[in-house]
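Missing here is one protein chain; the remaining ones are kept as they sit in the complex.
For reference, chains read A, B and C in written order, and residue numbers begin at 1 within each chain.
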Amino acid sequence: MNKENIKAHKFGMVIDLDKCTGCGSCMVSCMSENNVPFKEDESNKKDSITWMRVYKLTNGKSFPDTEIVYLPRPCQHCGGKGDHGHSPCVSVCPATATDYGYDTGIVSQIYTRCFGCRYCMGACPYHARYFNWWDPKWPEGMEKYLSPNVSPRMRGVVEKCSFCYHRYQAARDKAYYDGREDIEENEYQTACTTACPAGAIVFGDLNNPAHRVHEIVKPDPHPASNNPNVVGKSRNPNVFRLLERLGTNPKVYYLSEREWVRKAGDNYLEGEWDKIKNHHGSESHG
Amino acid sequence: MDSALIPEGANRCSFPKFAVGIAIVGAVVLWGVYAMGLIWWKGLNQTNMNDYYGFALWIWADLAVIAVGGGAFFTGLLKYIFKVDELKNIINFAVIIGFICYSSALLILAIDIGQPLRGWFIFWHANVHSMLTEVAFCLSCYFAVLTIEFIPNILENRQANKVPFFHHLAHNMHGVMAVFAATGAFLSFFHQGSLGGVAGVMYGRPFAVREGLLIWPWTFFLFTWSAAAFGPCFTLLVTRITEAVTGKKLVKDNVVHLLSKISGWMIITYIIAKIIDTIYWATVTVPGLGFNISHFYSNNGFYGYWILVTEILVCGVIPGLILIMKSTRENPTLRLIAIVLGVIGVCLNRWVMVLQIMAIPVLSFDTWALYVPSWQEVATTVLPVAYGIILIAVTYRYLPVFPQEKELNRTKPVTE
Amino acid sequence: MKVDRRSFLGLGLGAVAGFSVSPVLLKLTDDSSIWTQNWPWTPVPVDGEVMYESSVCSLCPGSCGISIRKIDDRPVKIEGLTEYPINDGGACLHGISGLQYLYDPSRVKTPLKKNGDKFEEISWEEAVSLVSGKLADIRNAGTPEKLACITDKNTGSVSGLFKRLLKTFGSPNFYIMPSLESYLELTAASLHGKGTTIGFDLDNSDFILSFGAGIIEGWGSPVACFKANASRKERGATLCQIEPRLSNTAANADRWVPVKPGTEADLALGMCAVILKNNLFNAAAAAGFKGGFNKLTALLQNDYPLSKISEITGIKEADIEDIATQFAKAKMPVAVFGKGRGDGSQSLKELVAVHTLNCLVGNINKEGGAFVQPVKEYLEFPEETMDDIADKGFAQAKLSLYVHDLFDKVNASSQPVVEALLVYQSNPCYSLHDTKAVKQAFGKIPFVVSFSSFMDETAKEADIILPVHTFIERLEDIPSGAGLSKAVVGLSKPVVKPVFNTKHPGDILILIAKAMDGSVAQSFEWETFDECLETAAGDTWGDLSENGYVILSEGVPKIPHEIDISFLSKAPDSVQPTGDGDLLLIPIDNMRLPSAAQAASPFAVKTVSDEELKGKDTVVEINPKTAKGLKNYDRVTLTTPVGTAKVMIHLSEGIMPGLVGMAKGLGHSFDNKYVSNKGVNINELIGPVIESGSGLDAAFGIKAKISKA
Partner (left out) sequence: MSKKESENGSAESAGECTAGDTKDDKGLGLGVIFFIVAFVICFLSGTLLFPKLLYSKKEQPFNFNHALHVGEAGSCDSCHSLREDGSFSGIPTLDKCMECHTEEPLGETKDEAVFAEMYVAKEKEVPWYVYSKQPDCVFFSHAAHTQVKPGGAGMDCVTCHGPIGETTASRPYEENRITGYSRDIWGKNIWGIKKHSWDRMKMDDCAACHKTETGHQGYCFQCHK
């Protein structure tokens, strides 16, 4: 334990899927904030770089009982098994081009270090990591809008959502300037959060009970009784994480009142969901 | 024309004939090199890989050549450490095949990465927790070992051997080869294993993930074991092909039988372990993560249970059984079937552990992702094969690869 | 001394050893590591001081406040402006992508003149003199009414200047493109009298009954609607969405009621009938109805029995009754109209029928209801000087009521009925139905002047292109509209120096007017647009320039309103789709694709689903029942009476069988490879259908066939 870890933050997010309208503001705000490139054909979603991707889910029923929900998916900033910081991607990178910041809980990606082996992409079940198959090119003059806060990437490296780390840095700079030891909740908000016109995204410190994200998620600091790999399970019965059972321990939570949506967040054997749904999110409550 | 270079007492085809053969295969090499150039110059967009298929045909080829190249370390281990002396008659060839496989693997890795000029960062900025780091280190070291093992054979060339220094060097290197063989076996154990580990540690991918011993998932041991088991099959297969092409018997049957037998028992033990692993994974590991194993073999146009059955039964159990039973093992046709099935089996295993992993959706709302390689990928994957053929042709022509060749072909000097 | 092999060996080894123990190897290794990390072709954005400037976005009628982050002089990001009365910090994807428009590859960089098939660059002086010369010729010929003009809206100073130019020139032929605001004003005119408009208090209503209004599809002021929808979830207010397809709004609603397309008016009237029958209407409100309440009641009771409505609309009787009852019994219900984004074709019958529901339950000018009030004016231009030609010309009848009709007239006549056309902030050659006919009409107009920032479909048809500043390069007043419950005027400011040789549209008009004589020149006495705006805004200017916006009205209007239901009493017919195909092609509005004047940005196109666009192909949505064995991404030919297109199939359980849904906003054809030549423009496949009684193009779709390509 070092000094920095004692007051460690654990930045996380909760997305209200009932409020999400699938409008795409978060995606574009992210692209614009983080100098994400674009190319002529982006309709192959498997080679289209969108740090924030909005998935469309349906309940699989036929007309007119069909339902749709949109699910925005940034990098989940996994804490890894037992929340020890060994995220699926971090532990596999051969060149330490991605690491887990124990002071923030944010998984980094360093473009100048990455040499493009793509092992991290294979390891990530959320497809949150994107490869620069092409050298990014902006139409003549358009590179003038690039932000100096995020380095533009080169061909052949992996990139992904950083929870707008540069905004955290800017907030800290301001705090240093003001002689404050820490930043306020509203000083560090990701670009997707601030852009969301529906206010569906709430971002903050999961370690800070005063933060809204903590109020909604109510993360359980103890490992789940039925799966010691899972830590930080929500005690809110409407809150779930994607593929929680794998033990990746994402810091992105989702909120929905609709049961089928919550069920879609993970994989269940036949009949399994019905057994656990009522305890879902609250199984370690007592 | 080049008769001065040809080993004494060996019969080789005429140089023009040889040259034509090399030129034909060389054209394939050029095609591959052209594709490689395209990929280096224009980038990986020349492939059909995508963000779902970060690992694709090349990584499979990489794992497959390393697996079948496992014959080198295992034969070396048997010959030098366990002193199975008969194997000296095939060890040179095993080493050459290993050399080809490993140099190909390194070449493929150099094409596969997005920033090839930064490839050495894997050493310079190594993350010791990554299985890939382990792979890179052991792979490179073992390639060096293979090179050292290969050198004495090169120095035995008729002209090279005339130089006293080379002659003695070759002699002395043979003397210390046990040390290298041991090192090689050790290194191989780790990189074959860590290649298995590459898949096994991906706990975000239920199809790949395995529990294990300490930091090593079971796939680590299975990969090592399977390389040792099937590597010799490949050595035997290539020997058989070389014999067919040259029209000569190059290795005595007792050597072949011995290696087949060892391989057979290795395969059988491996496949038992693999079956246990599969059953445990299918009944304990993945259900715990919410998956029924049918999830991995249905709802798509390619991957079905057939691949599991083919890998384990058809290309695992069957060749194993053929090779452990004396009667079937010593039947040349059955033996050939067994070693071909074995090689297919291990390649299929590597395919499954690379490509099928990538194809399977993990998020409940995602779909299967199938992929067809681009011609550039195919060309660069064929490149090592063509290069291997050329290297075998050249070494066979100019080096005394098979110690028993002269003895076996003494009576009737035949040109092919 | 003999230099032998060993000497060389010594030499070589010495050199290697010497370099090895020198710093060369270490340093070169480190340097090459660094070298491989920074390629000169990867741009390095220049750092500097961060500054924020606030402005107003005018990409759509939403009129959101925006905050532009700049690094020194360089804008790098657009975000929503917090505490702006319309969007309070939220922003839509198009606004956020705004900077891409600034550097768009299809921007017109300098004035252009068409020469044959090509455009050639000309100076501003030449451009202005060409336009003013041509206009002077028309005026001098005594036919000033043959000058026509199309802009995006009726309000605001730039449109005001265009109108002023036309009036003082002597032409009544000023047209606007259809927009939600124009439909609101038409509906209000029909029920409440001319000069009024309607706003919906979505923020407070507890039961929103939407007849296809894409509240989260870009309808109205999109960000305000997203916010209202989110607050609805928090308040527990109900949204009942009536439309044939599971749009995002329908998916987000509490209740989705699929209705046969084109029968919404009947449904609304059927619900009115239920409300009347069950005595659920507000008697006090109904007492004030003009234009034959009894006649309407009788008509509804006779012609709109539940069983018949159920059959027409495809909705169960019980459901209709249930929804009507819930609506009438809600404390603060509101019925919302304007299918999709609300700017496409609409039928006045439908609009009025839906709004009659509001009138019946008495929610007009009540909290959570519909606000009816006069259109807010905040600009006051000095009186025009009118000479004889102007007076005479301006007194002539307009060529047509609405813009789509104008082009029909042009096409129908052998003589040029329009000698010159000015087009500003609109793209009729793309966004009107049957674009082929519109382009043909453009070909028949001798002189077309496009005031455009981009080389869009309409600019391509023009004879002169006068490039205008984009919204972040210019000063402009941006009045809100679009069904908001409040009226706000915001000030859009130049936050970056013009990137190209463009001008402010207002300045161009002043230059053109000054180059002419007579009443035109006399009516444009300002030196610059800035001066014009400042004087016209009068008292408002101080607050506007200081705060960036002025709230013109807010809260429940405390003014009386009248209700005149005579339009419905005449029992107008519903429009029917043309053609004889077995399927009905309907447009899909989607937030991620703008459909009107402004094409999408590269970022926005990037977000478009592969269920709508795949490669260069439009993907249409059909129900698996309609598919007849077709699979996802099968290629088919889609044929309508107006055109054919090759498209791909996407099977969706979210669309009513028998329909083909196609995204609006694709199929642009100008020089921007990130945006253009992607998919089909649906307006090439749908033809206008004129609604009797209103003259509106009310085509909600068109009959279509698909056959395997």
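As a convention for this text, a residue touches a chain if its C-beta (ideal position, glycine included) is under 8 Å from a C-beta of that chain, and two chains touch if they have at least 3 such contacts.
Given the structure is predicted, the values throughout are model-derived calculations rather than measurements.
A.B. asks: Looking at the full complex, which residue from A:S91, A:S108, A:S234 or A:S256 touches the chain that isn't shown here?
C.D. replies: Checking the options A:S91, A:S108, A:S234 or A:S256, the one contacting the hidden chain is A:S108.
A.B. asks: Can you work out which residue in C:G18, C:G133 or C:G195 touches the chain that's missing from view?
C.D. replies: Result: among the candidates, C:G18 touches the missing chain.
A.B. asks: Can you work out which residue in A:F38, A:Y130, A:Y165 or A:Y268 touches the chain that's missing from view?
C.D. replies: Candidates A:F38, A:Y130, A:Y165 or A:Y268; residue touching the omitted chain: A:Y165.
A.B. asks: Quick one: say which of A:S32, A:Q76 or A:S151 touches the chain that got left out.
C.D. replies: Reading the full complex, the residue touching the unseen chain is A:S151.
A.B. asks: Provide the residue numbers of chain A that touch the chain removed from this figure.
C.D. replies: Within chain A, the residues touching the omitted chain are 2-5, 96-104, 106, 108, 110-113, 149-152, 162, 165-166, 169-170, 172-181.
A.B. asks: Would you write out the residues of chain C that touch the absent chain, in ascending order?
C.D. replies: 1-19, 21-24, 26-28, 30-32, 34-35, 37-38, 44-45, 47, 49-50
Note that in this section only the chains that are shown with their structure count from here on.
A.B. asks: Between A-C and B-C, flag the pair that has more C-beta pairs in contact.
C.D. replies: A-C
A.B. asks: Find the chain most remote from chain A, comparing centres computed as mean CA coordinates.
C.D. replies: With centres defined by C-alpha atoms, farthest from chain A sits B.
A.B. asks: Need the CA-centroid distance for the pair chain A / chain C, whole Å please.
C.D. replies: Spacing between the chain centres: roughly 33 Å.
A.B. asks: I'd like the Å distance between the centres of chain B and chain C, where a centre is the mean of that chain's Cα atoms.
C.D. replies: Roughly 62 Å separates the two chain centres.
A.B. asks: Which chain C residues reach two or more other chains?
C.D. replies: Residues 37 of chain C touch two or more partner chains.
A.B. asks: Hunt down the residues of chain A that sit against at least two other chains at once, touch-wise.
C.D. replies: Residues 44, 113, 135, 154 of chain A each touch two or more of the other chains.
A.B. asks: Quick check on the complex: what are the chain C residues that touch chain B?
C.D. replies: Going through chain C, the ones touching chain B are 29, 33, 36-37.
A.B. asks: In the complex of these two chains, what residues of chain A are touching chain C?
C.D. replies: Going by the criterion above, the answer is residues 16, 18-19, 21-25, 27-29, 31-33, 35, 38-45, 48, 50, 54, 56, 58, 61-64, 66-70, 112-113, 135-136, 138-148, 151-154, 170, 191, 194-200.
A.B. asks: Write out the stretch or stretches of chain C touching chain A in their complex.
C.D. replies: By the definition above, chain C touches chain A via 37-39, 41-48, 50, 69, 71, 74-80, 87, 89-93, 96-97, 99-100, 102-105, 216, 222-223, 226-227, 229-230, 233, 246, 248, 251-252, 256, 258, 499, 591-592, 602-611, 613-616, 623-625, 652-657, 673-674, 678.
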